[in-house]
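Note that this complex is displayed minus one protein chain, with the remaining chains in position.
Chains: A, B and C, in written order; residue numbering restarts at 1 for each.
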Amino acid sequence: MSSSLDTTEFVVRTIATTCVENEKYFGDLDSVVGDGDFGYSLARGFEQVLTQWDQFDRDDSGTFLLKVAMSITSRIGGTSGPIWGTAFLRAGTQLKGSENIAVGDVVTALRSSIEGIKKRGNSDVGDKTLLDALAPAVDALEQAHDAGESVADSVRAMATAARTAAEHTSTMQARRGRASYSGERSIGSADAGALAVAVLAERLAETWNSRQPV
Amino acid sequence: MSSSLDTTEFVVRTIATTCVENEKYFGDLDSVVGDGDFGYSLARGFEQVLTQWDQFDRDDSGTFLLKVAMSITSRIGGTSGPIWGTAFLRAGTQLKGSENIAVGDVVTALRSSIEGIKKRGNSDVGDKTLLDALAPAVDALEQAHDAGESVADSVRAMATAARTAAEHTSTMQARRGRASYSGERSIGSADAGALAVAVLAERLAETWNSRQPV
Amino acid sequence: MKKFINDPQQFVPEMLKGIALANPATLVYVPKYNLIHRADSPRDDKVTIIQGSGSGHEPAHVMTVGKGMLDAACPGDIFAAPPMDYVYETTKLLASPKGVLLLVNNYTGDRMAFDMAQEMSEADGVKVKTLFINDDVSVEDSTYTVGRRGVAGNFFVMKAVGAAAETGAELDELIRIGEKVNSVTRTMGIALTACTPPSKGSPLFDLADDEIEIGVGIHGEPGRRRAKWMPANEIIDELLGAVVPDLPFASGDRVALMINGLGGTPISELYILYGIAHERLAAQGITVGRNYVGEYCTSLDMAGASLTLVRLDDEIEQLLEAPAEVAVRIF
Partner (left out) sequence: MKKFINDPQQFVPEMLKGIALANPATLVYVPKYNLIHRADSPRDDKVTIIQGSGSGHEPAHVMTVGKGMLDAACPGDIFAAPPMDYVYETTKLLASPKGVLLLVNNYTGDRMAFDMAQEMSEADGVKVKTLFINDDVSVEDSTYTVGRRGVAGNFFVMKAVGAAAETGAELDELIRIGEKVNSVTRTMGIALTACTPPSKGSPLFDLADDEIEIGVGIHGEPGRRRAKWMPANEIIDELLGAVVPDLPFASGDRVALMINGLGGTPISELYILYGIAHERLAAQGITVGRNYVGEYCTSLDMAGASLTLVRLDDEIEQLLEAPAEVAVRIF
């Protein structure tokens, strides 16, 4: 159903433009205990996604996401390339062939992304990575939807959970990624990837009603 | 006459200690349009003079000055090594064998130093070097003495002339030495070597009466 | 930020182009994959050696492509591991029937990109093995970290396998040699200043005028601890105090000693450090058999240095001695 594809395009475009706009902010976040390239990597990668936008296959949402994943993998380096590429790849694979995507399908797809990231990164919730924002965010999305809230309100709930969880990572000690080298010195600042997830979810929540509801 | 040698020793020691004490100041002066090593060079050289102090031949004032010249030449590099070495060499040669040194002899010796510097540096009064303080200072010393002033007052007159002339170099454009590379940008700051001559002459004038008059 | 750049986004491509223009007869540049490779690679009679890693560590690794060293380097952006595609395409393009050896400094992003590329290349039928380098003693190796980082010591692994590959050694033999060299190589670094990534435009972290960072990473990651500036003698004591007991190096050992500049430190200061380290080691009965003083693996314009020790044996020493002709020419 084309309205599913529209929504997928809206979500990806929002992610892409938000990453491009936040290049400096994300980079500064990664400077605290990282190497400062996180914003640059995402911005260059999603810039390319936007450039290639019209050429992506649009058979269905899943196929579209797979093409986005390939574009990301071909341009984003660092840790983020494989991590974000895997996330889109898994979501795409999960949704491939589905015509009519419900919130439950999205939750399943995102859970698949999370599993992919864990495997790719040899990491888990609790290691102070973007997983620590993404996992609770997906849980919140599911709960809100199950409680009968509208899609827009469910996305809002997801954003709120992402923000809370992302901020909470500042109390954690990093056990994966570059920040883990800093040991105890990683405590006190939030994880760049987790905060990026919060920013993206918030942007989706803010702009959700500016478009046709699913 | 040992009182001549005493005076010579007093003068050299005053020069040496003043150069060591002003290492930083002289270096900063040479940073403006130079390379900042003037203070370091003089300080290391005169430090060595003070270390070797007791070993210098003391047959007469001239011999003593020649030994000081050799010590300087063996340790001071840059432009200052040859320039200051030549100055002491010429003065020593001039005074060698003299037992009883009058102010007139000192003027002759200093004039010989000035000629030596000019030859060694291929430079002249007006090129914005230490010559622009030294030459008028020696003239003032001679005039004051000829006018019947005491040695102490003559030295005071020399110091005053050196200071005035040194400050005046800030209006000049450098035509010799490293400062000449700066062309017109050398105008506006006084020459480091000229100011050093003024500082040394002033210190001599200030301390002159603290010792046995000649 | 004052650098010799036009556009931060063109930093890496313009640098690679410069390298290629300076070495027209020996190197080929493939802009699409940030790839610099030897003009005579791949060869049927030689394992192809490829190293990736982020940019900003020059001369590592793009300037160490050449006879006796790497066949190719396909760096990512500044401090970012190459996209997996670059590694995969490079591997495909330069595959030799004798195989491909991927040299990887042990970082999360690099590991993932090379793992994925290896899997994909193997699916294409290419014989590929990967060797991870992790010489940095400043990071503890535990299940709660991603393990030690690969830093300037990667030079010795690269040099040894490069020399062996030139003589026709098989892929498994190169793995053996590389692992052996890596296992006897230890490094630690100290930063005097932070580096400034071109796209960030300001220093990556703040170091006060009297502060230094001990155990710093080559991406400006914080190290073991921050300390007050100390004289060169004490710096060497800090570095040797961490590096020597780690292997441990012991009296009677013959070692290679590298003092590596991090980009903004002049070679005069590196030789001051070298002299102190050489004498301290001699006092412990450790003989410096080979020495390396200069820039091997930098962190952009960071003022700082690292010290690497390699325990030598006849095999390693011979491989380090073998001639190499690399793209970066100093004299």
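What we mean here is this: contacts are C-beta pairs under 8 Å (C-beta built on N, C-alpha and C of every residue); 3 or more make two chains touch, one makes a residue touch a chain.
In this text the structure is predicted, and so the values were computed from the model without any measurement.
Asker: Which displayed chains make contact with the chain that has been left out?
Answerer: Looking at the entire complex, the absent chain's contacts are B, C.
Asker: For the chain not shown, which residue from C:146, C:270 or C:286 touches it across the whole complex?
Answerer: C:270
Asker: Of the residues listed, B:34, B:62 or B:92, which one is in contact with the missing chain?
Answerer: From the options B:34, B:62 or B:92, the contact with the absent chain belongs to B:34.
Asker: Among C:14, C:122, C:179 or C:317, which residue is in touch with the absent chain?
Answerer: C:14
Asker: For chain B, which positions touch the chain that isn't shown here?
Answerer: Residues touching the hidden chain, for chain B, are 27-28, 31, 33-37, 40-41, 44, 73-83, 85, 120-121, 175-178, 180-183, 185.
Asker: Using the touch rule from the top, list residues of chain C that touch the missing partner.
Answerer: 2-7, 11, 14-15, 17-22, 55-56, 58-59, 63-64, 69, 192-193, 209-210, 212, 229, 231-233, 235, 263-276, 278-279, 288, 291-296, 298, 300-301, 303, 305, 324, 326, 328-331
Here is the rule we go by: only the chains that are shown with their structure count from here on.
Asker: If every chain is a node and each touching pair gets an edge, what shape is that graph: line, ring, star, complete or other?
Answerer: Here the contact pattern is something else, fitting no line, ring, star or complete shape.
Asker: By mean C-alpha position, what chain is farthest away from chain B?
Answerer: Comparing chain centres, A lies farthest from chain B.
Asker: Rounded to the nearest whole Å, what is the centre-to-centre distance of chain A and chain C, using the mean of the C-alpha atoms as each centre?
Answerer: Computed value for the inter-centroid distance: 32 Å.
Asker: Using mean CA coordinates as chain centres, what's the chain B-chain C distance in Å?
Answerer: 55
Asker: Distance between chain A and chain B based on Cα centroids, please, to the nearest Å.
Answerer: Inter-chain centre distance comes to 75 Å.
Asker: Quick check: what residues of chain C touch more than one other chain, meaning two or more?
Answerer: none
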